[in-house]
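Notes for the one structure printed next.
Missing here is one protein chain; the remaining ones are kept as they sit in the complex.
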Amino acid sequence: MTVKIKNFPGTSLSEQDIADGKVFSLHDTMRADFGWDTGVAVGRYLAALKEGMILGARCRHCRKTVVPPRQVCEWCYRPMSDYVPLQDTGIVNTFSLCYVTWDVQRIKEPEIPAVIEIDGASPLHGILHKLGEIDPKEVRIGMRVKAVWKPTAERLGAITDILYFRPILEGQP
Amino acid sequence: MSKRKVAVVGAGMTRFVRRAQETGKELSWQAVRMALESCEMTMDDIEAVCLGTAPDAFDGVHMKGEYLSDGAGAWRKPYMRSYVGGGTGVFVPIQAWYHIASGLFDVCLVVAEEKMSSYYPHAQAAFLTIFDHTTERPLKPNLLWIFALEMNRYMHTYGISKADIAQVAVKNKRNAADHPCALLGDKNITVEDVLNSEVLAWPVNRLDVSPVTDGAVALVLAAEHVAKRITDKPVWIEGVGWSLDTAHWTNRDLAYPRYVEYAARMAYEMAGIKEPRKEIHIVEPYDPFDYKELHHLEGLLLADRGQAPQLVADGVTSRNGDMPVCPSGGLLGVGNPIAAAGLMKIAELFWQLRGEAGARQVPGHPKRGLAQAWGDLMQVGTVVIMGR
Amino acid sequence: MNERVAIVGVGWAGFRSVTPEVSYKELMYAAAVRAYADAGVDPLRDIDSFVTVAEDFHEGTSIFDEYTPDQLGAVLKPMHTIAGDGLHGLAAAYMLVRTGQFSIVAVEGHSKASNILTLPEITAYAQDPVLNRPLRLNTHFIAGLEMNRYLYETGTSLEQCAAVTVKNRRNALDNPSAAYGADLTLAEVLDSQFLAWPLSRHQVSEHADGAIVMVLATEETARRLTDYPVWILGVGWCSDSPSLENRDWGQAVYARQAAGMAYRQAGIRSPQSAIDFAEVDDTYAYKELQSLEALGLVPAGSAGLLTEEGATQPDGELPVNVSGGSQGMGNLLDATGLARALEVVVQLRGEAGPRQLKEIQIGLAQSWRGVPTASGAVVILSN
Partner (left out) sequence: MTLLERDPHAPPTWQGSVPVTNRYTFGLAGDRFFRAIKEQGRILGTHCNNCMHTYVPAATFCERCLNQLDDWIDVGTVGEIVTYTLLSVNYDGSSRTSPELVAFIRLGDGGLIHRIEEVNSEHVFIGMQVEAVFRPPAERQGSILDIAYFKPYP
């Protein structure tokens, strides 16, 4: 019926219309604070991060090692039975050079988010984190990286206990 | 067991705008009223209402399905809101399909609304909270990250260039110039314009992305016996499919949307489609980012893996090509009021298959179309196949 | 089309004021694994589709449905969320089975209310942002307004409302899954501080954590899976005006309409004689009375008196909220309706232990989505 209709509803406003008070508007904010129970598997993952370790979980049934750990294997629906310490090294699966923050502020030096496949986990099993100590132009998929940890005393049991991952140069551990 | 046939018999939509004066209720009502008028029905004919709308954070109302119900025409009626993130717009007609196919109802209203401008200062900030609250959110991720990460992996896996991908944005924004409701139609845009636009999160530039938008779309769905009474041009829902992949998106192959494939296979089977590339004549895949259209064509099995860019380059996906893709102008051109954008694709198929799409009309009297949306953490595929 | 649909398995976990030992995913898993074992199904192999109910701001996550498939065994399956009450989800699952496209469908609802630190302000964000929210009123005011009008229209007394709390919290003592069993006196309930006069603090259900999963199947599948199918005779749901300015303040119109729809499907002309027991909304004590009248289970205006006389006690003519209801089990947010339906299933299967009702065939469960909404749902089940 779009052929038959000439005037579609919907009134477009500009920022200026609102600033000038041409139409009424009001602002509000929701205070929404949460304390999420970390539970068995993620609780353990955070505790391990505090110790400077990335923890995975292994499914004895389908023999996958996943990260972060979870209580049930989503592929065979068997309870995960073991925690497995993983390396704090891995491979860049993919990355971006991001010039805006989460609240859309422009930044000059890009943040470099990446999915990092963690050594010791099954292929393609990674975590989201950031890269650092690298020229953005030098980042490549397939690059080997290693976690840079916060000093022990400053760790909280959080994903941010890893500051970022840095490239592993030839011959370096 | 005989299954009930369900048809789309009416459609309406508002203009897609950056900032609407109307409240979300009013936008919904405008779309609903148009949809009812298009098939000469009234609220007395409507037995149930299905609403689709994405995160509450956008409209800034908790349980916003409840808030929007009067505008959606739900007064004292059975009313439910379904929700699968960005996939919602194509899911909500599926929801109405199962309402009617269940035998409980004969006529349902389908409404999708989004007023993203209510999130202030910028709607993108609402996306921080789609990430896992404990293991990811402390890194302060934004929505662009996840798209950029997926796009980069897709490009890397198949050796696709940014210029290959930018063709999609160009095609869709040009198509949208013919859509009376479009926010970003542009007849003269070029690949260079896209490549030269501001880099947001490499490899994503500003013009690779669909805009924050307000808008609403509504449809009327009816069971076979009612549909045939209302119109001599019902458009049948021949197949539906949906699939939700694991939440652990960093444990998956980001180069290929297998959840779209699962959803598509379900819909093809229901529609009795054996060779989708021959049997689907128009495609409206989800295109919030330009690479997504390509990604989804592959997931829908309408292109070989990594080969979708070639289809665009060869003109196959142009409006007058062999398999027109996003003749509406898509999200990149018409705009992206999340759930409403998905339902806009269904409305487009309705108009196209009835030959009522005006300047956007695909030649050759297409008989069957497919619309698809995607959502969540690179995770959900929703597919509807429609035919006349 | 499949005409008849049965509930073939139920599972639950939590039902406590706090559940600090598990994450929401682990809580959902605990309920799901029990439901699947109860039904004798493997979710990956047997379940065709999944429905969950959730609201983003109750979870603290936008697009919460992202985090639902893994722990339910639903990865790469047709799964969706209904932003509604558990009974809306049950209705959606029921419709999916009836289409003839799916043989087995699971529905899930949960609450991690204990994780929400600012629930009053989140609930307030459901008020109309322009007309109501600027007044900065705690959303309980709506219950206060509604209760006052209900008392005015029906002549129901404060004591009769308090009797609901006394009954339900006492019922909860016989329910090992209930978080708030207590042997209160009428005086104790009445003496508690007013929250929104005439509503006193003790008449507002406390929140609880919990998860519930149910497995639905076609008749043919149900007969294969279980000797104790619980049949869904009818479902109904309805939304009255969302605006406070346009709704009926005394009566629960949404419940009346939803019940009408469910009764029509079930072929029930006289609910008072057909329904043996009911689990109805009692998130505020007066809601049980108002709901019973709207559902047509008691004559208009009589619910208070009947409650006072004991008609809704477990040994009364119409046992109501034998489980303890929300007053006794806790308000489970979006899972509340599923908790009501769960009790109906357990009773109809004869598995309710010390609170088992005798000679029952048809039970009704009803839910309301809470302030500020005017939406609710009804399901009628039989053994």
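The letters A, B and C name the chains in turn, as written, and every chain counts its residues from 1.
The working rule: contacts are C-beta pairs under 8 Å (C-beta built on N, C-alpha and C of every residue); 3 or more make two chains touch, one makes a residue touch a chain.
Predicted, not measured: the structure shown is a model, and the values here were computed from it.
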| query | Shown chains touched by the missing chain? | reply | A, B, C
| query | Which is it among A:62, A:107, A:124 or A:156 that touches the chain not included here? | reply | A:156
| task | Pick out which of B:38, B:102, B:134 or B:167 touches the chain that's been left out of the picture. | result | B:134
| task | Would you indicate which residue among B:21, B:213, B:352 or B:382 is in contact with the undisplayed chain? | result | B:21
| Since one chain has been left out of the picture, which residues of subunit C touch it in the full complex? | 20-21, 57, 60-62, 115, 118-121, 124-125, 129-132, 134-138, 140-141, 144-149, 152, 193-199, 241, 243-246, 249-250
| Interface residues of subunit A (partner: the chain not displayed) | 11, 13, 18, 23-38, 40-41, 43-44, 46-47, 50-51, 57, 69, 71, 79-83, 103, 156-158
| For subunit B, residues in touch with the removed chain | 19-23, 25-26, 29, 32-33, 36, 42-43, 57, 60, 70-71, 73, 75, 117-121, 125-126, 128-129, 133-134, 137-138
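Here, only the chains that are shown with their structure count from here on.
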| remark: Ranking A-C and B-C by C-beta pairs in contact puts on top B-C
| query | Counting in whole Å, what is the centre-to-centre distance of subunit A and subunit B, each centre being its mean C-alpha position? | reply | 26
| remark: Between subunit A and subunit C, the Cα-mean centres are separated in Å by 36
| said: Distance between subunit B and subunit C based on Cα centroids, please, to the nearest Å. | reply: 33
| Which residues does subunit A have that touch at least 2 chains other than itself? | 28, 30, 34, 36, 38, 42, 70, 74
| Where subunit B touches two or more other chains at once, by residue number | 60, 62, 127, 133, 246, 248
| task | Would you pull the subunit B residues touching subunit A in the complex into a rising list? | result | 10-22, 27, 30-31, 34, 38, 60, 62, 120-122, 124-125, 127-128, 131, 133-136, 138-142, 144-145, 148-150, 152-153, 156, 179-181, 199-204, 214-215, 246, 248, 250-254, 351, 356-358, 360
| message | Looking at the complex, which residues from subunit B come into contact with subunit C? | response | 1-4, 23, 54-57, 60-63, 65-70, 74-86, 91, 95, 97-99, 101-104, 126-127, 129-130, 132-133, 241-248, 258-259, 262-263, 266, 270, 375-377, 379-380
| remark: subunit A partner, complex, touching residues on subunit C are 19-26, 29, 33, 42-44, 57, 60, 69-71, 73, 75, 112, 114-118, 121-122, 125, 129-130, 133-134
